[in-house]
Every structure is written in C-alpha cells, then in structure tokens.
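Got a structure for you, questions after.
The complex is shown incomplete by one protein chain, all other protein chains being positioned as in the whole.
Chains here go by letter, A and B, matching the order in which they are written, and residues are numbered from 1 within each.
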Amino acid sequence: MRLWLTLVGIGFRRWSTYRLAAFAGAFTNSVFGLIRAGVVTATVAVAGGTLGGYDTLAGVTYVWLGQALIGPVYFFAWSELAQRIRSGDVAVDLARPVDPMLAYLAADLGRAAFVFLPRGLPPLAVGALVTGLALPGDPLGYALGVLSVALAVVVSFACRWLVNLTAFWLLDLRGPMTLYLLVTNILCGLAVPVHWFPGWLAAVAAASPFPSMLQTPIDVLMGHAAGWDAVRLLAVQAAWAAALLAAGRVVFGFGTRKLVIQGG
Amino acid sequence: MNIISVSNLRRAFGAKTAVDDLSFDVPPGAAVGYIGANGAGKSTTIKMLTGILKPTSGTALTCGLEPLRQRRQLARRIGVVFGQRSQLWWDLPLRDSFRALGAIHRLGPDAVRARTSELVDRLDLGDFVDTPVRQLSLGQRIRGEVAAALLHGPELLILDEPTIGLDVLSKERLRVFLTEQRAQHGTSLLLATHDMGDVRRLTERILVVDHGRLAFDGTLTELAGQVGAERIVVLDLTEPAPDLVGVPGTRLVGVEAGGLRQRLSFAPGETTVAAILSVVASRAQVHDLTIEEPDIEAVVRRLYAS
Partner (left out) sequence: MANPYVVLVRMRMRAQTVYRGSFAVEILASLGATVSGFGELYVIFANVPALGGLDFTAAVLVFAIGHVSFSLADLVVGHLDALPTYLRAGTLDAFLLRPLPVLAQLITADISLRRFGRTVAGTAIAVTALASSDVDWTPAKGALLAVTVCSGAALFAAFFVGAAAVQFWLVEGTEFTASFVYGGNYAAQFPASVFATPVRVLFTFVVPAAFVAYLPVLTLLDLPGGGALGWCSPVAAAAVWIVALLGWRAGLRHYTGAGS
C-alpha cells in the first residue's frame, strides 16, 4: 500500500514541472468555456428557460465544471504505454515488482491530483466572475463529488489503457486514439450535456462508460443527483471502472504473452 | 574592396563576451584559417558575418554588404557550411536539395544541371546523390553540404568546423576539392576550425582567436616561428640507430628504446615529411612512422606564454 502511495506521489511531483503548461491549458479551457456558456445560455433561453433539468445558471455551471474537469480526467491523446510497447521498454515494466497497470494508474491519479488546482480552478473562477456558478453548499455533495471525480479519472484511465493496448497488434496508435477521442468527446457530455441527447444517442451513451467520465461527476458536484441518486451513479462508475480495469488486465496479459512468444 | 572587413566587432551574451574588439580584413581571393579552441568565438563571428546574429557593437562587412540589413543580397554571393548543422532537405535525396537551391538562387535548369554534375564529379557524390540525406554518413553529408554551398558559384565560402568527426579519407578528399575550387574559380575562403591539418593544407593566413580576442594574424610559418607550432614525425626504426641530429630543418626532440624510436620536430614550411624521410633513409631503415600535428590549445597557450 505504501508503495502504491509512493507511486501516486511520484506522479504528482513529475507533473509539478509542467506548471506553466497547466496554467496555459486552463487559459484555453476558459476561452472555450466562455464560448460554450454562451451557446448553452442561448439554447436554454430558446427552450423556455429550462432544458433537460438545467436552467440557465445550472447550464453554465455544467459548462464550467466540464472545462475544469478536462485536465484531471484527461480528454487528450495518451500514448505512453503504446510507445513503451513499441520500443520494447514495456519489458522493463513487467520485470518490476508492481503490477504495471496499477503502477500507471497510480501515476495517473497523482497527475490528476496535481493538475486539479492549476487546471481546474481558473475556469471556475472565470465562470464565477462572468456568468455566475450554482454550486451546492452541501458538504456531503462535495465529498461525494470528489469521490466521483476520482472514479471518473479511473474510468478514463482504464479506457486509455485499453486503447493503448492495441499497440500490441496494430502499428499506428493514431487511428484508434483519434477514434476514441472523437467518441469520448461526444458521448461523455463535454460538448452537450448527455441529458440533452436525443433518444437514440442517449441510449448509446447509457450503454457506454463515457458519461461516467464527465456527466456523472458534474451531476454529483452540482447537486443534481443527491443522496441515494448520487450513490447509485457512483456505483455505476465503480462498476465500469472495475469492469474496464479487469478487461485491461486480461488484454494486457494476452499482449505480453504475444510479446514474449514473438520476442518483442 | 575587401571581401571581409571586421572593425572593433563585439558580441556579448548577457555577462559573457563571446567576441571582443575583433578587427581584421580579408582581401578577395584569400584563404584564411580562423582557428581557436572550442568556445573561442569562431562560430559567433561567422554568425555575425553571415546575417544570423547582430553584433553588440562594431561593424562587420561581408562582400561590402551589411550582413543583417542586406541579408538576402549577401546570401546570393556567399556559401556557408556549418559542420554540425545541416542545410539540406533531410528526408529527400541529395539531388533534390540541389534542385531546390537552384530554384532558390534563380539558376536556370540547365545551369543547375551543369553545376550539379560538375560538383557530383569533383566531390565524388555519384554513389549517393540519390540517397535521402538522413541516410548518409557524416563524410558524405559534409561533401553534400559543401557542394550545396557552392552550387550558385559564390565569391566567398565560409566553413565552420567542416572536418569535425570526419575520417582521414573524407578529410583529404574535401581538402583536395577546396584547393581545386579556389584555383579554378578564385573563391575566397574563410575556414573556422581547430584542426591544424586543415589550416596547413588549405590556408595561407591564420587568425588565432582566443576568448573572443584576436591573438595572432599572420602566416603559419610565422606562427610556428613565434610559438613553435611544429609538427613532429615519430620514426619507428627497424633497429636502434644513433641519434638523428642534423637532418635539415628538424630538431631532435626525443629518443626512445635506445634509438629505436626517434622524434623529430620541424616547422611546416621549413621542410616536408618527404624531404626528412629521404635524408633519414640514408642513415637508418624506417619501419613505420607517425605524424603528430600541433595541438591548437597548446599553440594558443604558447602564444600567450611567449
């Protein structure tokens, strides 16, 4: 357990050297937040003041929380594992006494914890100033919210891990990764809340882990889902996290076996 | 009009002064060696002469033009080779680089073809002129860079450490080619290097720069005379022989293994290894020999000590 915490700490420290980049990323998030806030406000207004359970203030809060979570939950291309597979360095990971997937997960959680402040706070601050935010004052809501964000990071990591595993069989990671990012950006509710999806798309989203990455933590943080509703959503997140991690472990096993047999 | 005219040139990077109060002139057609240890200020001077860097104070004129203000005009009249950086197009064949440069310098397609084949022939590029530049060895690439720099027939060729890392054969080929080009086209040459062999073979005049300042300006013979920038020929004989004193132009500086190995130092310009050998051959049988070139750091040190 201590080893695991150490790895989280290392992940945290490694990212502290990228402070400037984190703030610059927050700047980009804020700009996009301003644009999306405008779109959401206009949409809700035309819909008569409320849409899918969001009024104007809730809508913009949703936008700003979304922008704040982009950094921690990591909606970008991640190819570290794929690069190590391709170069053969993954053998080094296998030789270490820690399970590789858990080691990377620990590092990712450390990273998320670090970027949470520099990448997360500025958009929220801009949002509070420009459009106003509607956050609940309920401490339990926040506690559940933080837990939900952590679970979201795990789900995101597990998905990225699985995509990277294609490097064992495919030559170029760019195709699968781009496809993954495209699907994620749409289905997780980043552009438009999942609650606004038309019937067929909502069904597709519900059957996927993507809403668990963004829509769920936002709903919990905003107090949109409270009490037992929130717990239910967290359970869904946890279930997806467990299932995806398990799948990741299995596929990783297949991949390393192939590597060992073929001689990397 | 001098082809290079430098006057009180100075360049500082923050607290560090890379070039300090440098002044010299180079007449057209000359071949000048610009020598100094690493960090002495050679590359900085060249950057100021070619329009890449602005001097902190002082003036530099190349081909009578101000390098920074008249950069594009100057670029048509000079060719520059940086030994450690490539100016060729990395993932395409060498031949394409020539074509591109021909278009950039506005040479007609016939002129480009003629010049390319001349350079390919003279620098022996035929084997690899259609190979992507990134696949070339260092020696091949440098020859390609020199050819590229000469494609448009510049009046002045500036080389910054072109032979660094090259094997003996490539160095020799390059030196022969450059000597030829100068003879044929009268191209002026500024060669920055810390290889004394380059200087000896290619230049008539030497500028020694140390910590950004000009420490010496003259011929190699004068330098040798001033600081003893001598070469040493180490003779391994088949059997021990009496000390080889009195060989014209040489000084005996070392005897080992009871006369089996003898070291003779001589000033370049005073005599040649061939001449020494013919004299020695009449007195002993030479089994093998090595030649030691003067070390540039040693030269500079001795320059200041003298």
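Here, contacts are C-beta pairs under 8 Å (C-beta built on N, C-alpha and C of every residue); 3 or more make two chains touch, one makes a residue touch a chain.
Note that this is a predicted model, so its numbers are computed, not measured.
Novice: Of A:Trp196, A:Phe210 or A:Phe252, which residue touches the hidden chain?
Specialist: Hidden-chain contact among the options goes to A:Trp196.
Novice: Just to verify: which one of B:Val6, B:Ala30, B:Leu61 or B:Ala75 makes contact with the chain not shown?
Specialist: Touches the omitted chain: B:Ala75.
Novice: Using the touch rule from the top, list residues of subunit B that touch the missing partner.
Specialist: 11, 13, 44, 47, 50-54, 68, 71-73, 75-76, 80, 82, 85-87, 89, 91-92, 96, 99-101, 103-109
Novice: Kindly note down the residues of subunit A that lie in touch with the hidden chain.
Specialist: Residues of subunit A in touch with the missing chain: 20-21, 24-25, 27-28, 30-32, 34-35, 37-39, 41-43, 46-47, 51-52, 130-131, 171-172, 174-175, 178-179, 181-182, 185-186, 191-192, 196-198, 201.
Assume only the chains that are shown with their structure count from here on.
Novice: Using CA atom averages as chain centres, what separation in Å is found between subunit A and subunit B?
Specialist: The mean C-alpha positions of subunit A and subunit B differ by 59 Å.
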